[in-house]
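Not every chain is included here, but those present sit where they belong.
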Amino acid sequence: MSDSEDHSDPNHSHLSDTDLRVRSLESLLLEKGMVDADALEALIQTYEHKVGPQNGARVVARAWSEPDYKDWLLRDATAAIADMGYHGRQGEHMYVVENTGEVHNLVVCTLCSCYPWPVLGLPPTWYKSAPYRSRAVMDPRGVLREFGTEIGADVAVRVWDSTAELRYLVLPERPEGTEGMSQEELAALVGRNSMIGVEKVASPNGGAAR
Amino acid sequence: MNGAHDMGGMHGLGPIDAEIDEPVFHHDWERRVLALTLASGAMGKWNIDISRHARENQPPAEYLANSYYQTWLVGLEKLLVESGLVTADEIANGRSAAPLPDDLEERVLKAEAVEAVLSRGDNFTVEDDIPAKFAVGEPVRVLNNHPTHHTRAPRYVRGKCGVVERDHGVFVFADENSKGPGHRVGQHVYSVCFPAQELWGPDAAAADRINVDLWDGHLEAAPS
């Protein structure tokens, strides 16, 4: 429907202007001594390389493998996830919602872009963008279809809008064909999108998860 | 505020562009904006609700045209100036006109503290023994208020009825906390479950539900 022009693509407009503006701000704050160059580098390294959806995938794999852990995760996600070493900023209060044959869960933040950083890292662009934020709550099945995920009419879709300081992680259904797999092997199957709820975890016999 | 950030239920914003193998950052300046925002937060001059309001409180045409990190940049510049940490002139010139006050020097985030600070996170709960206004299972209605200040009750649930599904405990009330120091009050936060048809009418799937986290201050008992 869009007859958009160049200036309507927010991710590729005014890049040089923005780049200059950020460089200028950084040099100001460094000169003032308000920020420390090494700390900036450490912050970037953390979120670019250390924290990411591999953390959440390990949580999911363990829940699939250890029934007691799964119980704990669904009862007190914050503690159960901290037990794996994942906690802190933007994951202070966690809640895990389980996909079953009866319900499919989907996470969004319509007001900004709240996201569970310690288990999933920084959110992808589409999660933060207007198309997803506007439609996930009104037309979740249409949104899921755009990700190639068809939810049967006999399954309820449950959308979680992260409007407070709770952060949500979807526990996807364990796919068929994974009997006997190690937690490491299982974790390798679990993609970020399945923990947001826009996709299911594909069976290792079928296609790959994104 | 009923702003462009309150997107739930808007049409016409286009298809979802899910990039395959998306990098964490698309431009170096995005890295810098993230890091500068987190590092500046160490000054302790604002809380998360003030910073959310700084980002959302843009002219709607600009909010919609800006990318996520462009909005973070707009928010950071605003927070720095409004908190008095830097002046608008300093931002315009990119040069410091005055050093950081002595009492703030010890707050500067050092590289060796980064891991501990991130791992600790923030504290959004309030330990006070505040009673819950609503019980799990109770039908509630979201107040049909339209404050001009920050609120975490999205417009699409205002005036709508749901059921309290879970009591998350006592948290700082974001709508008040966004007003600055001295507005840190605790309230219970609930996961309130709304039938999709209550929110969007009969064209929505009858089985579908939307859960929204809402504070006591957003809710009233549902009319019977």
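The first chain written gets the first letter, and so on, giving A and B; residue counts start at 1 in each chain.
As a convention for this text, a residue touches a chain if its C-beta (ideal position, glycine included) is under 8 Å from a C-beta of that chain, and two chains touch if they have at least 3 such contacts.
This structure is a prediction, so every number in the text was calculated from the model and none was measured.
Undergrad: For the full complex in this file, what are the copy numbers of the chain types, given as a label formula?
TA: Summing over the structure file, the composition is A x2, B x2.
Keep in mind that, in the parts below, only the chains that are shown with their structure count from here on.
Undergrad: Quick check: in the complex, which residue numbers of subunit A touch subunit B?
TA: Listed in rising order, the residues are 1-2, 4, 7-8, 10-11, 13-15, 18-19, 21-29, 31-36, 38-44, 46-48, 52, 87-93, 95, 110-113, 121-122, 124-126, 128-138, 140-141, 143, 146-147, 153, 155-166, 193, 198, 210.
Undergrad: Please name which positions on subunit B make contact with subunit A in the complex.
TA: 5-20, 22, 24-29, 31-36, 38-40, 43, 48, 52, 55-56, 64-68, 70, 73, 76-77, 80, 85-86, 90-91, 93-96, 98-100, 104-105, 108-111, 113-115, 117-125, 152-154, 156, 168, 171, 174, 189, 191, 196, 199-200, 204-205, 207-215
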